[in-house]
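As you look at this complex, bear in mind that one protein chain is not there, while each of the others sits in place.
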Amino acid sequence: MQTPLEENPMSSSDPSELDDEIDYRRVHRSQHPQGSVVRFGSTPFGDGGFTVIAGPCAVESADQIDETARIVADHGGRVLRGGAFKPRTSPYSFQGLGLEGVQMMRRAADNHGLPLVTEVMAPTAVEEMADLVDAFQIGARNMQNFDLLKAIGASGVPAMLKRGFGTTLREWLLAAEYILAEGNDQVILCERGIRTFDEATRFTLDLAGALWAQRETHLPVIIDPSHATGKPGLIPSLVQAAVAAGLDGAMVEVHPEPESARSDGDQALDPEQFAELMQRLERVAGAVGRPLV
Amino acid sequence: MQTPLEENPMSSSDPSELDDEIDYRRVHRSQHPQGSVVRFGSTPFGDGGFTVIAGPCAVESADQIDETARIVADHGGRVLRGGAFKPRTSPYSFQGLGLEGVQMMRRAADNHGLPLVTEVMAPTAVEEMADLVDAFQIGARNMQNFDLLKAIGASGVPAMLKRGFGTTLREWLLAAEYILAEGNDQVILCERGIRTFDEATRFTLDLAGALWAQRETHLPVIIDPSHATGKPGLIPSLVQAAVAAGLDGAMVEVHPEPESARSDGDQALDPEQFAELMQRLERVAGAVGRPLV
Amino acid sequence: MQTPLEENPMSSSDPSELDDEIDYRRVHRSQHPQGSVVRFGSTPFGDGGFTVIAGPCAVESADQIDETARIVADHGGRVLRGGAFKPRTSPYSFQGLGLEGVQMMRRAADNHGLPLVTEVMAPTAVEEMADLVDAFQIGARNMQNFDLLKAIGASGVPAMLKRGFGTTLREWLLAAEYILAEGNDQVILCERGIRTFDEATRFTLDLAGALWAQRETHLPVIIDPSHATGKPGLIPSLVQAAVAAGLDGAMVEVHPEPESARSDGDQALDPEQFAELMQRLERVAGAVGRPLV
Partner (left out) sequence: MQTPLEENPMSSSDPSELDDEIDYRRVHRSQHPQGSVVRFGSTPFGDGGFTVIAGPCAVESADQIDETARIVADHGGRVLRGGAFKPRTSPYSFQGLGLEGVQMMRRAADNHGLPLVTEVMAPTAVEEMADLVDAFQIGARNMQNFDLLKAIGASGVPAMLKRGFGTTLREWLLAAEYILAEGNDQVILCERGIRTFDEATRFTLDLAGALWAQRETHLPVIIDPSHATGKPGLIPSLVQAAVAAGLDGAMVEVHPEPESARSDGDQALDPEQFAELMQRLERVAGAVGRPLV
């Protein structure tokens, strides 16, 4: 016979939502009912248009990133992305070119008149990278690296906060709250897919969650369908979905030669696919009155 | 000291994808590379347009369903939905009006020139409902009720197969395969959200998964953002996303007076919200060259 | 600029737990604070001991099931399991021997003095199988096949209700409530793993959830580590865990020759492994004062 270990029957209620967990006072939409405009260099997010960030998963060489920047700029992308410090699941995978890669990216971005966003992984690296970047990316694995969030908050450099693949929407907003609490309100949110039981796409893109975040906060919200799905064939459709749904932008991976990429090449668009995506996008964006920024 | 229970070290490979699990030979796109057109009455799905199914969660009375049918038809909905046999988590919840509800719905649909789709829960009910409906809905909880799938397959009545909230995309295609294997190829797929760790929206709408299914099969694919999110405020954006992404339609809940609904009223659109959704939708549909059916 | 679609800001609270969802009045432990004893034939569950159900995934032949029944009985298993009606993801997989398989199993069980439990998939089959079985298994895919639950409830035949792999603990209790609401209180619960993002084991065995269910209800609760993990090397450890944790039993797959099984053979124990498991189990069961039934 089972003897209950507790004198009182186990409570049916589950206090999963503590008060602290919903105290995102600075990012809440009530602070700016019209929504905030955030700028990476001179490129705006949240001004009513739709902003495209594009570039390779990893910076591989000066030529590769310069060529990519040219492609991005030529077809209407407005921010260059690329990883120089790569968070890799395995210690034996390519970890990126580091600071040298950031410098290559800076030159490529300047050559083609684009601002750049790149990932920073350690609080100590924030200062040394601050002058080289227009915006910091906080990667999914670091969404709750609170020391990093505080350092970026203190730096005043604009930030793109990716949602952790195992974290809730409310935790994402609270991570943004860490940055704003340090006095830095130049934050955009990027949904990049969450972990679910289905493996047909790499992660499950939570489009409704991105829309929820956009309504719950005053921060611009974009999606990253490249990492979310790992399937280039789905990316144009998902970017069109994002603009029609009213989101503020998208980040896509582009590589001059995807088949030779050193990291995640199988999810990158080639130049022709990117050009086609931007053309389709422009049509939809016009129809919904959200011009490409 | 841990003594291994197996003589050979545990294999690193996981045979999660058995051959049987990918044998959806009849639904595979290679069977109909141009895609299939499926008809509920005279309303097509998959002909290049975008088809809207609308109606209440539950049929509550002859007046309620007739009034809803009028609203649906007036604003461009092309199929009436409504539940008469309701799968309810609790035995003590309202279980629907049953066959009488189906008959009310039939009259309402006819009055307003719409075909109807409604859920059937038991194999034995397929025959008695076959003459009253234009299409059967197979609900999420019954997606792997194989006897039901076979009975619907044998009936020849068109079917809308909702994805189970805990089932993979491949299992969904294999469930459709059960229907086609009985000789019935009039099947559309409906993504309605899957279970994940996030509770801000009721389920997580897997838009990328719906697109994946649309490419992998020749069947039309639609979404149900009402059940997926439980948040009327997100529904219009998600339907616009669906048309822009290239899906074949959407099903939304509409109720003349959501606040007085007997089931899931909090997720239904009221008539004014539905009218506004259809207007927005028409604009986007035109822009992407996928007219409302 | 994002225009909110709702006049009122989206509520932070999520009514995910409706009143109906926690109304499991008949299965709640308060109904029988000491817990219920359920019997399959003369074998008890919930009397303070630990009961082992064993057998093959599928009945394949009269010899195979008879030989398995002998192995089960010889080593202390107290109920024979085996599938004759198999719910299979693919329509092209082996679907079981049907009623003939149940009859083979009946003879094998009788030959070796064991009661039997086997899956029933359709409400219409309940009646024709009722005289042949000691208990019905309700499979994970049918946990919310409400017509089936009602039919088993009305039959009065004892039942083992497996948890759906995508369903919550509360939904599981409410599914049991459907059976009890028809007047049948001979129900045991079987946790068999849920779907999560991790694929190293086939499903994720929710041991804590099984313990939660045992405290929240008066029904006996067992686990099925064979389906949960798909890894024979983990099964003995998990069964020992179950007895030490205070659960009421376990169901394991045993096959005379796993490598030649027609279904899920890779997860079955061979006779020697089963014998060893039962020996280990006896030691732990004695230590915690829960003798093998």
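Order of writing sets the chain letters: A, B and C. Residues in each chain are counted from 1.
The rule we apply is simple: a residue touches a chain if its C-beta (ideal position, glycine included) is under 8 Å from a C-beta of that chain, and two chains touch if they have at least 3 such contacts.
From a predicted model like this one, the values you see are computed outputs, not experimental measurements.
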Shown chains touched by the chain that is not drawn here: A, B, C
Full-complex contact with the absent chain, from C:57, C:161 or C:234: C:234
From C:64, C:186 or C:204, residue that would touch the chain that is not displayed: C:204
Positions on chain B contacted by the hidden chain, ascending: 1-2, 4-6, 9-10, 12, 22, 29-30, 33-35, 46-48, 166, 195-197, 199, 212, 214-216, 246, 248
Absent chain, residues of chain C that touch it: 16, 166, 168-170, 194, 196-201, 204-209, 211-212, 215, 225, 228-229, 231, 233-234, 237-238, 240-246, 283-284, 286-288
Contact footprint on chain A, counting only the chain that is left out: 4-6, 10, 14-16, 20-21, 23-24, 87-93, 121-124, 141-142, 144-147, 164-167, 171, 174, 177-178, 181, 194-195, 199-200, 202, 230-234, 236-237, 266
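In this text, only the chains that are shown with their structure count from here on.
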Centre-of-Cα separation between chain B and chain A, whole angstrom: 31
Rounded Å distance between chain A and chain C, as computed from the means of their C-alpha atoms: 43
Shared interface positions of chain A, touching two or more other chains: 166, 196-197, 199, 212, 215, 246
